[in-house]
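Missing here: one protein chain of the complex. Every other protein chain is in place.
When the chains are written out, they are named A and B in that same order, and each has its own residue count from 1.
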Amino acid sequence: MRDVAVIGIGMTKWGELWKQSLRDIYVETALLALEDAGIDRIDSMYIGSMSSGLFVGQEHIASLLADYLGQLPVPATRVETACASGGLALRLGFMEVASGMSDVVLASGVEKMTDVGGDEATYALGTAADQEYEGYQGITFPGLYALIARAHMQKYGTTREQLAKVAVKNHHNGSKNPLAQYPFEITVDAVINSVKVADPLNILDCSPITDGAAAVIICPADMARKMGKPLIKVTGTGHATDTIQLSQRKDITWLEATYQAAKQAYAMADKKPKDIDLFEVHDCFTIAEICVTEALGIAPKGKGGEAVEAGLTAMDGKIPVNASGGLKSKGHPVGATGIAQIYEITKQLRGEAGERQVKDARIGMAQNMGGSGGSCVVHILERE
Amino acid sequence: MSTPSRYWREIPQRYRLEANKCNKCGITFFPPRLLCPECKNRDLEKTKLAQKGEVITYTIIRVPPAQFSDQAPYAIGVIELEEGTRVTGQIVDCAFDDIKIGMKVKFEFRKLFEEGHAGILCYGYKFVPDYG
Partner (left out) sequence: MEGIIGYGAYIPRNRIKVEEIAKVWGTDAPSYKKGLMLEEKSVPSPDQDTITMSVEATKNALKRAKIDPADIGAVYIGSESHPYAVKPSGTVVAEALGATPEVHTADFEFACKAGTEGMFVAMNLVKAGVIKFGLGVGADTSQGAPGDALEYSAAAGAAAFIFGNDKIVAKIVDTYAYMTDTPDFWRREYQYYPQHGGRFTGEPAYFKHVTGAARGIMQNNDMKPEDFDYVIFHQPNGKFPFRVGKMLGFKKEQIEPGWLVNKLGNTYSGSSPLGLAATLDIAKSGDMVLIVSYGSGAGSDAFIFEVTDRIEEVRNLAPLTRDLLDKNKNYLEYGEYAKFRHKIRKAD
C-alpha cells in the first residue's frame, strides 16, 4: 500500500444557504479544494451524502456532481453510512490511492437540508434508525441519543450540566471559526433552559440542520512531496459497524463501533490516544461527544462527563476535542461532516487554524459516526 | 411512511410480538431474522415475546417526526421483556414524571399512526404501567 497525503482542502461557510442548491454548494467547495491543491484533473471522486433523495429528491448525484464539477468522464461514487458518509468517502478514496488504482482522488461530502420542512428533515434523519422497529414506534434522532443520555446519567452519574458543557465548549471554539454556522458563545444556563426536544436533551444539546459541503484531495505521499507541500499524511483509517437498533446494543451507553474503528486506526498508525494532539469528533448531540471520548480512550469509561467538566477537552486543555466548534457550532450537513473534520485537522496540522490553533498540532484524529452509532469511520492524520 | 405491503409484512411482530429462538445458543431475538444475531446459526424456531418487562431507558419526544406530529409529547423507551429481549416502544397511560428506569410495564395493543386521512391505520405494541 502506498502512503497517502492530503494536498488540498475546501470548505465554505455553513448555514441555511437559501441561494445555493446542492450542486452549487458542492461545486464551490470542490473548486476550492482543487485550487488549494493546485491541480485541475482528478482520477476519481467519492461523495458522501446521507440522503440527497429525501432532502432534494435527487439520486444519482455521482453523475450530477461529476458533470457540474466539469470532471466528466471521471468515475464518481456516492457513498452512504448515514452521518458517517463523509468519513467513508475519504476512506474509500484512501483505499483507491493506497492501492495504486488512482493517483488523485477527490473525497467530499455534501448535504442540502433546508429545502424540506423541519418535520421532513426529522423524518429523513430518522431513516438512519431501524425504520420498522424504531422509526415505526415514533423515535427521532434526538430521541435515540436522549435514551443514551438518560442511561449514561443513571449508570455513571453524568449530569445535565456536564452535557451542557460540551455545547458551551464547542460554541466557544466555533466562535473562532469563520466558517461555522453558529459562531457565537453560549452558556450552560442557556443550554439547560433551551427548548426541550427529547428529555433530557434540549435544542442547544443538538447539532443543527445545515446546508454545507467540504472537500479534500488526496494523492500518493510521494507525489505530494514532489509538489513541495507540507506533508499531511493519512496514517490510519478504521471502519466498523454496530447494531442498527439502539435497543440491541450490549451496552446502551457504549459506542462499540467507534471503539473498534478507532482501534483499527490506532493500530494502523501505531499510535495511542495520548499521542494524538487534537480530535474532531461527532458531537451530533452533547451526549455523543461524551460517549465518543470514552470510546476513543480520551477518558475512562463512564468519565466522559467529568472530562469535559474538568476542561480536559477544551481548546487549551490537555486533549483538545472539536477545536472547529464541532457539529454543534459548525453545523451538521450530514454527509459533509466527516470531510469537514478532515478539513479542520489539515488546517490545524498546517498551522493555519488562526485563533483556533492547537499549539504544535502534529497528529490529529477524526471520528465520524452514523445513526445512533451503527457505523463509525475514523482517520488519523499526521504532519511529517 | 408505510406502504400496505411493508406494514402487512411486519404484522406478526407488531400485533403478536412473534420472535425467534435460536436452537443453538438459546437466545430469543426480535424481530425474526434468518441468522441468529448472537451465534449466526440458522436453526431457529418461532416463539413469542413475554408481554411484561421493565423500562431500561426512556425519553419524552417533544419534537416529533412528521408521521407523529399530532402526538407529541410522548414517552418512548427501551423495554426489556421478561426473557431478556429488548424492544423500543412508547410508554403510555402514565404521567411523564412517573416513568422511571426499572419501572414495570406490560404490552398493550394500540394504534401507532394513520397514513394521512385516507391511508391505512398502523397498529402495534406500546407499553403501559403494570400495576401488578
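In this text, a residue touches a chain if its C-beta (ideal position, glycine included) is under 8 Å from a C-beta of that chain, and two chains touch if they have at least 3 such contacts.
Computed from a predicted structure; not experimentally measured.
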Chains in view that touch the one left out, judged over the entire complex: B
Interface residues of subunit B (partner: the chain not displayed): 11, 15-16, 70-71, 92-93, 95, 108-112, 117, 121, 123, 126, 129, 131
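Quick note on the criterion: only the chains that are shown with their structure count from here on.
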Separation of mean Cα positions, subunit B and subunit A [Å, integer]: 31
Subunit A contact footprint on subunit B (complex, rising order): 1-2, 6, 10, 13-14, 30-31, 37, 56-69, 71, 74, 76-78, 86-90, 96, 101, 112-113, 122, 124
Subunit B contact footprint on subunit A (complex, rising order): 118-120, 122-123, 126, 132-140, 142-143, 146-151, 154, 195-201, 243, 245-248, 252
